[in-house]
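Quick notes on the structure that follows.
With one protein chain held back, the other chains of the complex are shown just where they sit.
The first chain written gets the first letter, and so on, giving A, B and C; residue counts start at 1 in each chain.
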Amino acid sequence: MGASLSVRDITVQFGSAMVLDGVSLNCVTKPLALVGRNGVGKTTLCKAIMGLVGIAAGTIELDGRRVDGRRPEQVAARGIGYVPQGRRIFGSLTVEENLLVVSPRAAEPYTLERIWERFPRLSERRTNLGTQLSGGEQQMLAIARALRTNPKMLIMDEPTEGVAPIFVDQLVSLIADICRTGIGLLLVEQNLRVAAAIAELALVMVNGRIVMQTPTSSLLDDEMAQRTFLGL
Amino acid sequence: MNQLALVFLNGITLASLYFLVATGFSLTFGLMRTVNLAHGSFYLLGGYVGYTVSEQTGSWVLGALGGGAAAALGSLLLHQLLLARYDGQTLRQALASIAVSTIVADQMLAAWGAETYQIEPPPQLDWTIVLSPIGGYSFLRVSTLLLAVVAAILLWLLLVRTRLGMMIRAGVDDSSIVRALGVPILSVFAFAAALAGAMAGIAGVVCGSVLSLAPGDDTHFLLMSLIVVIIGGVGRLSGAAIGALLVGLLEQFGLAYLPTYSVVLTFALMVAVLAIRPDGIRGSRGVA
Amino acid sequence: MRKYNYKLLVGSLVALGVSGASAEDRKPIKVGVVATLSGAFAALGQEAMRGVEQAMAEANGSVSGHPIVLTKASSDATPDSAVSAVRKLVESDGVDLVVGPLSGDEGIAVKEYAKSHPNVTFVNGTSAAQDTTLRNPASNFFRFSGDGAQWMAGLGRYAFTEKGYRRVAVVAEDYSFPYTQVFGFMTEFCALGGHVVSKSWVPIGQKDYSSVVASLPRDIDALFVGLSGADAVNFLTQMQQGGIEKPMIAGTFTADQTILGAKGRFKKYFIGTPSASPVADGLDSKGWDDYAATYKAKFPDGLGSPSLAAYTYYLNTHALLDGLSRVDGDLADGHVKLNAVLAKLNFDAPTGGDVHLDANRQAITDNFVTEVYERSPGLLVNHVVRRIKGVNQTLGMEPAKFIAMGPASRDNPSCP
Partner (left out) sequence: MMASRNLGAAIAACGLMIVLPGFLSPFWLTQIAIQSLCLGMVAASLSFLMRYSGQLSLAQTSVAGVASYALAYLGPNDVNLGPGWSMVAAVPAAFVISILYSGAVGTLAARTRGVNCLMITLAIGMSVFYLARQNYSIFGGFRGISIGHPQLLGLAFNDGIPFYYLCLAIVIVSCVLVAYLEETPLGLALRAVGSSPERTEADGYSVGVLKVVAAMLAGALASCGGILLLWYHARISPGAIGVSSIIGTLIVAVLGGIQRPINAFLGAFLYVLLDNYAIDLAGSERFQTLVGSIFLAVVVLSPNGVAGLLVWPRDGTKALARVKHCRCAARKERIGGPSSIGQ
């Protein structure tokens, strides 16, 4: 198995502003991290892949099939799971409903039972409303929800943002576990340590372009690059 | 004291009508971010069709079903042919629905004329109930209240107990994420549009039986729906209920005690709510 | 500001047939008609046009060999739109004469416009505001129909003396026409010693009057209802639902066929209700029967009986054509002859009794007090109980004294 997501030369414009300017990437089998300062277009790229934002040019393929120009629900049905920035849990639904509302592409492997097994903490809180969870729990729910679609490829937008530090390690091992099951991952992450723990390779984005591809380990060591590209 | 109770009763029975009309408007607005300014037209269309059907068949129930069906169909057509094309372009949708409401209003005038219609209510409901402190009260009006309560319960069950309802609630919370989770939201939208139309149409038949039907009612009930939604909050069943209650009560108390400015009162309440809680009383909370 | 306009040239064709070659030599006379042809008052506007066409047909579409060319325009019942429509008729279509408009405030606005166009002659339509002719009249605006107060003539006296009512509450729509009607009723009723204990002015277009019903005073003999159309239907339904058993006195448009002919439970409440109007569907006279029969024959899709709108437009157009034929279609020198003749015109109305104008060019004419009765099951008709002869605009009072009473308003007059 192993899914491949390939983005070629996509551009996104908001009015006269060019938000993505010829972005290309290939995400195959191994997790890929995407790093960059705030506002350089990382979230827009995620949305563009999901069909939540229209692209002006370029193509997006999943396993060789075009998904650009598709509606978000069609993109999801093709096998891309989305963990949005800020988690965006359905606040008026219970934890269980948050998982049931999803329209899975296939019944297996992430059945509801399997998800309860994997996320025992959510299982305990299944009748709670989404808004009653802590930040870390909400993040788990967002991941569980995306897994419930049984995707080939996951897109995670800042999964550790706003999560209590003690939770971060749990999340990291959880995400790493998921990747080991063969699901592809495009991970947008500000926290380089997290990015390095999950992905070997990172793309660096500046002003709507991808400026370099580098091993996450070398980025961790390169303070100069961190300052220039990430503003750290 | 009697009068106070009577006016209160009048207020909540009128609120039932507003609730029936406004709920669909609120749900579609919350779910699709579409302000369907033709909603009032479907209310009136339902009433007119209901009148014609019940005249032809002699059955009020058939009239209500016919009116509801006609309005549902109209609302569904408007959504599928026009509004769905401009998904996300909320202003364009609003403008298109204004245009449609203008056309529909004029065509209804051509078809049914400018006369005032009253639909013959089912005789089982048309009697006077004796409520001990007040005296006689029209059971027909009480039955609108009952109908609204039944409708609210059914809607609540739909929203809370079914998967479709779950999708609707999730859609009101965050429709783009629902889509990204593979939910076939367009079918949900179409269903919601038809449901909203059906409720407006049935409300038209009920209102045509308890009150009357006349040109201009489309605008009146559209405005009332707007106010109910602004006051109560968008996309929430409880919001529509609270909004309708406040508007209905205020209107009736206004008519009884301050008739000159009764219409203004409703709007003043709206402005006050806006100033204090811009999202409405039940804004940004649970859908039910 | 909706306008609807087509040229009715039938008249000229008929004229050719009837009066032979002479018609060809004579210049057509252009008449513009303003009524409300779209929106909620469209039904009334349609009736108004029927009235004009009936009068035109009587004259065979021509006057002294002059073919009459009719141009129609529509307002939306607001004064601005009425002026806009009239301006187009006068300044763009170049009509010589204007008939209309339909509602009271439109009438006042058109009268003001008339002042700036002295070379055009205006006759009223249905519009029944007092001040169209009572205060600051225009010398070229003629009204051969009554105003809202004249239409109430006889009702106050009838309610006081025949019905024995002493204490009456008023429920009416909150605008000038009902003020004028209540003014007309109260002028008589209060003068005789009656009391109007409360007045509920309700906003137009209210759907649910049940709380107005609930707050009506209970120690009254009767209720004066001055509502029209849907408002009347709604109010009366809620009155019936609210179990109010007080007898009713109805305004001119409240006991109108548009409501008596409607379907609904409120109707039984109407039986025995006195009202007043310049027309009465139950009027038993040859002139009226002929007029109504012609109307029915000419407009098979019209109402069962010509409405007040049809009648008033008919009456005013009829007078205009009558005047035109008396001056042989001579419109020279700013219609000087026509205006003089119209001011002195005296003719018999279809309802019997004559119509002539006072110094302000306002009709002095008969009015009827009527009572609703059930002619056959479900068929309600107004039958005439009194004919009030020669009602003038000041309701028989000294003009100065009448004007001193001030304009009709929410609070004027008052006799609690």
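Just so we're on the same page, a contact is a pair of C-beta atoms (placed from the backbone, for glycine too) under 8 Å apart; a residue touches a chain by one contact, two chains touch by 3 or more.
Since the structure is predicted, the reported quantities are computational estimates derived from the model, not experimental observations.
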Where the missing chain makes contact, among the chains that are shown: A, B, C
Contacting the left-out chain in the complete assembly, out of C:58, C:174 or C:358: C:174
Residue, one of A:53, A:77, A:122 or A:155, that touches the chain absent here: A:53
Those residues of chain C which, in the complete complex, touch the missing chain: 1-6, 37-38, 42, 74, 76-81, 83-84, 87-88, 91-92, 105, 108-109, 112, 116, 174-176, 203-204, 409-410
Interface with the unshown chain - residue positions in chain B: 29, 33-35, 82, 88-96, 98-103, 105-107, 109-110, 174-176, 219, 223, 226-227, 229-230, 260-261, 263-264, 267-268, 270-271, 274-275, 278, 284
For chain A, the residues touching the chain missing from this view: 13-17, 53-54
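As a working rule, only the chains that are shown with their structure count from here on.
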Topology of the chain contact graph, where touching chains are joined (line, ring, star, complete, other): line
Chain A and chain B, separation of their C-alpha mean positions in angstrom: 41
Centroid spacing, where centroids are CA-atom means, of chain A and chain C in whole angstrom: 74
Centre-of-Cα separation between chain C and chain B, whole angstrom: 38
Touching two or more other chains - residues of chain B: none
Of all residues in chain A, the ones touching two or more other chains: none
Touch list for chain C against partner chain B, complex: 38-44, 174, 200-203, 205-212, 214-215, 229-230, 233-234, 237-238, 241-243, 258-259, 262-266
Sites on chain B touched by chain C in the complex: 3, 6-7, 10-11, 13-14, 106, 109, 113-118, 120, 126, 128, 135-138, 140-141, 207, 210-217, 220, 251-253, 255-257, 259-260, 262-263
Parts of chain A lying in touch with chain B, wherever the complex brings them together: 50-52, 71-73, 75-77, 82, 84, 88, 90-93, 97-98, 100-105, 129, 145-146, 148-149
